[in-house]
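For this depiction, one protein chain was excluded, whereas all remaining protein chains were kept in their positions.
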Amino acid sequence: MKAAARRRLAIAGLTAPAYIWLAVAVFLPLSAMLYFSFLSATPVGGREAHFTFDNYVDFFTKSIYWFNARRSLELGVHVTLLCLLIAYPAALMLAKHVRGRWREALFLLVILPFWSNALVRTFSWTMVLRGDGPVFGPINPLLPAGMQLDILFTYPAIVVGLVHAYLPYAILTIYISLQAVDDALIEAARSLGASRLQAFRRVTLPLSIPGVLAAVFLIFVPVIGSFMEPRILGGKDAIMLGPIIENQFIAAFNWPLGSALSFIMLAIVLIVMAAASPVLRRHLGATA
Amino acid sequence: MSRVDIENLVKRYGAVAALDGVSIAFENGEFFGLLGPSGSGKTTLLRAIAGFVIPDAGSIRFDGERVENVPVHRRQIGMVFQNYALFPHLTVEENVAFGLTVRGTSRDDAAKRVREMLALVRLEGLGARKPRQLSGGQQQRIALARALVTRPKVLLLDEPLGALDRRLRQAMQVELREIQRTTGITTIFVTHDQEEALTLSDRIAIIDQGKLIQVGAPKSVYERPGTVFAAQFLGDANLFAGTQAGDRLQLAGGDTIRTAGPAGAAAIVRPEKLTVLPAGDGRAAGFDNRLEGTILQAVFSGASVTYRIDVPGLKDPLLAFMQNQEGDVLQPGTRIVAGWSAAHTVTVTA
Partner (left out) sequence: MEPTATCWIVRAYLGLVLIFLYLPIAVMMLMAFNSSALYELPFVFDTIWFEKLASNQRLLTASLNSVVIAAINAVVATALGTLAALAFARYSFRGRRLLQMLLFPPITIPWLIIGTSMLVFFFWTGIGRGLHAILLGHVALSLPYVIVVVGARLASFGPELEEAAATLGAKPGQAFFRVTVPILAPGIVAASLFAFAVSFDQFVISYFLAPPGVSTLPVEIYTSIRKGFTPEINAISSIIILVSMGLLLLVVRNYRFGGER
């Protein structure tokens, strides 16, 4: 069938360039790293490397890696929870209590920082969080001696930086799903006797779950894998999986270990994805 | 102007056969309607003729030449889409001229032809507007002008009047017919609206579940449906089932009616063929077939009255249309007798 063959050719020609590129830049590298994770040493400069599980075993036996992984997960949970807590009311207000021009303008204002340069944003926090910087500097002398504000290079600083980075994202996804809740549904609930709070709890909240779950998913994963914010804002206190992996590649030159740790992190990410996806799909299917 | 011949066309999507061995001959210059419920395959058939659907088996011929492997842009067809598909970024004139532009026609020739077309659809002077500035009816006519300007062999219309309101639709039906008669192009259109199919077509085909149910001139398909489906899809029908011997059909309730033809699976009578008279009215004796019953519902709709009549032994109420000529509307509860002729009692296969 010439016509059918022509069609197949068209489809292949359109998709091939992009996907070959993705294969070379993403999928093949991931496979290569998987291979590397089973090597005993970085195969460079004539060094002999043999197959081994040691790198993975090390993760499970050396407590430092466990510790780091746990810290990363904790960070993920803390940041995600904070983001949700702050974002939900904001999204709710934007979606339901602000009208017209204001809504668009405010929405844009909220999203804008998200698309600015992440590194620069993180860097800007270093100035704010220092005890002797332009924000806390003037305030600290006014505070009692035991309560000085200087949280740079501490865990809270990392949390603040990450929450700041992902808050717009959370507001965005929750806003989208709240927006989709037809006002008529609320009105119907009210007409059937529900109070404002009941209408919210029984109609709005359940229907906004997909947005919340999307936010969880979109925040938790990158936070686990972050190394820039922990490094810049946490300094020595940045004992997490991300910085450790980066260290293996840049400083310690132990690529096999770094690869193994990366894949363990990937596994954690995939487990989270797998856990979230059926719930996500079910909710998305229900509201689609 | 071409004739189009479809032979045993098959198209499957997964396990479902959208087209299941359809064969139709579209005569040169005729206005042909493809009628069927949604999902029947009529649109798939139209799109196969256009070239957007590649059939799995069977052949499509324009004037005897096979076109299944000819790409859409070389088939020399004209098509009007359900939502008109006017190019929003081009003016009306550029839209209508599009077919000529891509063929490399000179500016002047194209402009001349566009003017002719706009005159044909009576929309001269709107050339500089953008599609979104036109009303639905105007958009429809521009879409038609655009499709005709290249003098295609076949004109394909996909639910051409579906988006218009009733008044406009009726006006457009008349215009469409006129334009087709003037240009003489073989025209195939798809619709699920039986009234439209009946009004516009020289011949119609009823399609259901990928199969051709019946082909013929509107009146003949209407008066002599071959199957129960055709009878019920095209217009309303009263269905009589029972045992048949010769030209007599015995109903469950014991009554016998005379049919027009030899035995079939069932017999149908169109509601307008029935005359409803008060019980006891002597004129009832003049009819071949008579059934007594009680009026369940009487709906007055201006030019006619629709009666639903309960007849003992019949599962569904009898449906009758009476022209609003004389006498009062018979009220629910009235005992009546419905009469009609044997010639109007058509036997059908399953």
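First chain written, first letter: the chains are A and B, and each begins at residue 1.
Here is the rule we go by: a residue touches a chain if its C-beta (ideal position, glycine included) is under 8 Å from a C-beta of that chain, and two chains touch if they have at least 3 such contacts.
Note that the coordinates shown come from a computational prediction; the quantities given were computed from them, not determined experimentally.
S.K.: Relative to the complete complex, which of the depicted chains are touched by the chain excluded from display?
M.R.: A, B
S.K.: Of B:A85, B:A111 or B:L296, which one is in contact with the hidden chain?
M.R.: The missing chain is touched by B:A85.
S.K.: Which parts of subunit B are in contact with the chain that was left out?
M.R.: Touch with the absent chain occurs at residues 50-52, 71-79, 81, 83, 85-89, 98-99, 101-103, 132, 146-147, 150, 156.
S.K.: Quickly run down the residues of subunit A that touch the omitted chain.
M.R.: 7-8, 10-11, 13-15, 17-19, 21-22, 24-30, 32-33, 36, 43, 86, 89-90, 93-94, 97-98, 106, 108-113, 115-121, 123-128, 130, 132-135, 137-138, 164, 167-168, 171, 221-222, 224-228, 231-232, 242, 245-246, 249-250, 255, 258-259, 262-263, 265-266, 269, 273
To be clear about the criterion, only the chains that are shown with their structure count from here on.
S.K.: With chain centres taken as the means of their Cα atoms, state the distance from subunit A to subunit B in Å.
M.R.: Roughly 57 Å, centre to centre.
S.K.: Report the residues of subunit A in contact with subunit B in the complex, numbered from low to high.
M.R.: Within the complex, subunit A contacts subunit B at residues 1-4, 6-7.
S.K.: For subunit B, which residues are in contact with subunit A within the complex?
M.R.: Contacts found on subunit B: 51, 54, 68-69, 71.
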